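With one protein chain removed, the remaining protein chains of the complex are shown where they sit.
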Amino acid sequence: MNSFTYSPPTAVDAAVRERINRPDSAYIGGGTNLIDLMKENVAHPTHLIGLKKLPLAEIENLPDGGLRLGAMATNADTAWHPEVEKRYPLLNQAILAGATPQLRNMATNGGNLMQRTRCYYFYDLATPCNKREPGTGCSAIGGYNRIHAILGASEQCIATHPSDMCVALAALEAVVRVSSPQGERSISFANFHRLPGDRPELDNTLRPGELITALDLPKKGFAKNFTYLKLRDRSSYAFAVVSVAAALELDGDIITDARLALGGVAHKPWRKAEAEQLLIGKPATLVTFRQAAAELLAGAEGHAHNAFKIELAKRAIVRALKQATEMDYVLDTNAFQNSNP
Amino acid sequence: MSQTIANPPVVRLGTDYIGKPTSRVDGTAKVTGAAKYAAEYNVPNLLYGVVVCSHITKGRITKIHAADVLAVPGVVQVFSHENVPSLAWFDHNYKDDVAPGGSPFRPLHEPEIRFNMQPVALVVADTFELARYAASILEIEYEVEPHETDLEKKRDDGYEPGRGKSGWMPPPPPRGNPNQAYRKAPHQHEAEYIHLAQHHNPMEMFATTVEWLGDGQKLNIFDKTQGAYNVQQYITKIFGLSKEEARVITKYTGGGFGSGLRPQYQAFMAVLAALELKQSVRVSLTRQQMFSFGHRPHTLQYVKLAADDNGTLQALHHSALAETSQFEDFTENVVNWSGMLYQCENVKLKYQLAKADVFSPLDMRAPGAATGSYALEVAMDELAYKAGIDPLQFRLLNYADRDQNADKPFSSKKLRECYHQGAAKFGWDKRNPKPRSMRKNGKLVGYGMATGVWDATQKKAAAKACFTADGRLTVSSASNDIGTGTYTIMTQIAAQTLGLPLEAVTFVLGDTNLPEAPVQGGSWTAASVGSAVEAVCQDLGKSLLKLAQKMDDSPLKGVDFEDVQFVNGLIRRNDDIQQSVVIRDVLQANGEKELTAESGAAPDMMKQMGYSMHAHNAVFVEVQVDEELGTLHVTRVVNAVAAGRILNPKTARSQVLGSIVWGIGMALMEETIMDHGFGRFMNHNLAEYHIPVMADIHDLQVVFVEEEDEIVNPLGVKGIGEVGLLGVAAAISNAAFHATGKRVRDLPVLINKLM
């Protein structure tokens, strides 16, 4: 770990100014990912700007009926917030499917968006990695790539974004609010994370110095028909092999609105309007679900160790949609609700 | 003690502790955080060392840019092969008690790189953070050579090891005519079974705190190890120290599972730095570095089995090819068990190694047997289906009443009772034999079973007992408690042998100033140290009796040791239990402050040589599989174990529960993935090397089958730390097949293999 200085400003504009003035600095929220990366020498800022004293921990209703999640509210406080539990249970489920109670107590909402890939090669300084050191090559392509991307990857990088929370936020079409010396702006969730392309070192579209201040959830929470389904290599405390956020609105048997997002498969939570359009206006049947699944996975490409994820993701989508509609659903999901591997 | 109370009165005695569920005597220290582990001795003026590991697999170091690092204020030294002083030259100085054949790896000895993550430097600084930082900026240049780390590429390079480590037995010669018998039999099965490397990953990372006590003085070496004496002899031989100069202390060990059998390199480095810098030094490994030394080796196994229409085994072939390092022949008994577990006249066993550019593998819980029993027991299941016989019935039909490998009877073997009691508790009779026939809550349900055998071993051990006038007994031996319950069972044995309340007895371990005990491994501690503790307490009891007989009006005058019993704080006559002396009065009455005895125990070779001595188990597993998604849950496990006398059912049950959890890990998630392009383990952390979490664990039940054995040792114990693991991974694999009809022959059974 590098040596660094630390300061905890109390105002957003001060924090942002400090970040701009110190190019080698980094913001630190809960620290659960950054300190890990610093211990691995993947990240080596010389100055940390602590965000914990900023007034960004509130969760409050918005005038338009939405909900604002402060960037510094913890994942735990967010998941268990009465408004989130009641109106956005998909988000509650996704957050609780990730990490552990300890980590969720530390990790912040802004930090969750900023967490970096779990790619073995990215984390290991002994191996080349374009994301860590642009131009050195991608070791995962042709290496061990069970946890890598099947969608939206490039020849430069096949890393995945590891978050569960972000998969739900993508489905819910949250809006990311950021501050910079130039003022505030909003970024739609779909545009926040990016695909690796030929700049795999960039995980997102933040401009230099920008600070996430809040996540705004639109009014529509899909609180009735939703599922977050996470498949992983052990029953808890493991990153997703594949995860699905499914949210529907139903009028009788007819789907009137639909959101589908995948985790564990791409450099960002994976959505596709065409897949959701295949659901909307159609009866909630397995046939419809399979069509949507096929569309969402269209163009998926596997590598030596992760090709199975293509079929697994399709099946997981169908299952998640089945669960969301509670259609003929006989599996005892409650028995392992929190421990589905 | 069986002699002491040969004819005890019928009433249960208050100081009879053996066989009673007893809470750990070190429990309070562990739940309050007071128990101190190796990295927790905060001695004054402590320096911190951080290890730098190679990121190449083969080649040599051409330059170490130490000067840049030494220029950082607070950095004290960078140790590497360039500046390590002349140390012992011969291989035997580097051989520890558990070393396999070959030439042990010498840390910081030469520029050659022989495996990835080879420790190449130790950076020592005033604080841990500074040492960690300095280590991270140390630049090392290498000349890289091509490597080969993949056992799959070495299939044709297998050789039969001629030199193993102690305890390793080459496979017995073939018996009968296995090839012909196989060809003639109506039911045949052959298949390959594979698992990759697995790592022990005890929760406590390896660490050594060396306390520098002054020039010409002594080192106190607080080390994480499973054998204090083993570390001491290693350190003294390498550094030319006397035993007095290198005291090794290990009061608590945060898990071992075999990883601490051999001295690890941080112990060498911490001692080196302390001697060179004449200051106290602590070296702790990182979790990543916990993947830089021994592991359960990647092993390829081939099993061929055949049976006749009655279900009688006609032929058994079992061969294994395992990786080892370029410098040592790590050997474990993988295939031998297959010639012993079932009655079979035609057997051929083969065990080979292949050299790869990896570090030497290392014994990992039930070494060899966990590997071998997995392949054999899945193969047995496969053949049972082919022969149309229930897998349990198939095993009962081929039950071995005699060890055919050694051509000896078993000293005791209650495996049949394990099968019966385990099956009854599990409800095996409710199994529909047809695969894919059982369902629950929309999931496929599978029942599977398997079995295992493990050595019952006793090693030589010594112990000391000291009884003081305040009525307290302290018994000591340089054994370990890696979580096995040594502190507790030794206290129970000592208390019962001398008839004292548990609270009056303290057992001390983990210190080379104490009488020698073997490394804690092989499930032999209870038998070995337990026998020594019993022996030394009996010796002390004899002295106590003599003193008691000197007391005025002693009712014990003239009686022999065999004619008295030590119970409830009294020495009393067998023939009239009202005639007694209070033990704690004995020293005071004689004006003595303390009474000590030193003694030991060794296996009774004459008694044992005619027998094959083993513990056995039978495991029954229920799984539920969501076939569409490939997810599998182990919903129920019954593990029936026959391991001789159970000294403490409470701690012994925990050992078996832990073994089941290990089996679940082995079956479903554990594998260390090497990128052979780099020759480097890539999932070298606990986020990606998955071990089970609580959510993976459901209904686990342990059955101890009563088993008396007067041959293995006077206590009749066989050891319980490893046998419980055997068969678990196979039973889960077999249950997965019963549930799904899919046979997975390479561990672990991940989502993608079942969907």
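Here the chain labels run A and B in written order, and each chain numbers its own residues starting at 1.
Definition applied: contacts are C-beta pairs under 8 Å (C-beta built on N, C-alpha and C of every residue); 3 or more make two chains touch, one makes a residue touch a chain.
Just so we're on the same page, contacts and distances are computed from a predicted model.
K.L.:
Leaving aside the chains you can see, what is the UniProt protein name of the one that's missing? Options: "Amino acid/amide ABC transporter membrane protein 2 (HAAT family)", "Multisubunit sodium/proton antiporter, MrpC subunit", "Xanthine dehydrogenase YagT iron-sulfur-binding subunit" or "Response regulator".
P.N.:
"Xanthine dehydrogenase YagT iron-sulfur-binding subunit"
K.L.:
One chain is left out of this view; which of A:105, A:154, A:204 or A:291 touches it in the full complex?
P.N.:
Of the listed residues, the one touching the omitted chain is A:105.
K.L.:
With the full complex in mind, choose from B:15, B:116 or B:136 the residue touching the hidden chain.
P.N.:
Considering the complete complex, B:136 is the one touching the chain left out.
K.L.:
Footprint of the hidden chain on chain A, which residues?
P.N.:
On the side of chain A, residues 1-6, 8, 28, 30-32, 35-36, 39-41, 44, 46, 48, 50, 52, 76, 80, 99-103, 105-106, 125-129, 132-133, 135-137, 139, 235-237, 334-339 touch the unshown chain.
K.L.:
When the complex is taken as a whole, what residues of chain B touch the one chain not shown?
P.N.:
23-24, 26-37, 39-40, 42, 55, 65, 68-69, 71-74, 127-130, 133, 136-140, 201-205, 252-257, 284, 286-287, 482-485, 650-651, 653-655, 657-662, 677-678, 685-687, 691-695, 697, 700
The rule is simple: only the chains that are shown with their structure count from here on.
K.L.:
Per the centroid of Cα atoms for each chain, what is the distance between chain A and chain B, given in Å?
P.N.:
Chain centres of chain A and chain B, defined by C-alpha means, are spaced 42 Å apart.
K.L.:
If we count contacts the way the header does, which residues on chain B are in touch with chain A in the complex?
P.N.:
It is residues 55-56, 116, 129, 132-133, 136, 440-443, 626, 628-633, 668-669, 673, 675, 677-678, 680, 682-685, 687-688, 690, 692-696, 750-752, 755 of chain B that touch chain A.
K.L.:
Which positions of chain A touch chain B when the two form their complex?
P.N.:
1-3, 39, 41, 118, 120-121, 123-127, 139, 142-144, 146-147, 231, 233-239, 241, 308, 311-312, 315-316, 319, 330-332, 335-336, 338-341
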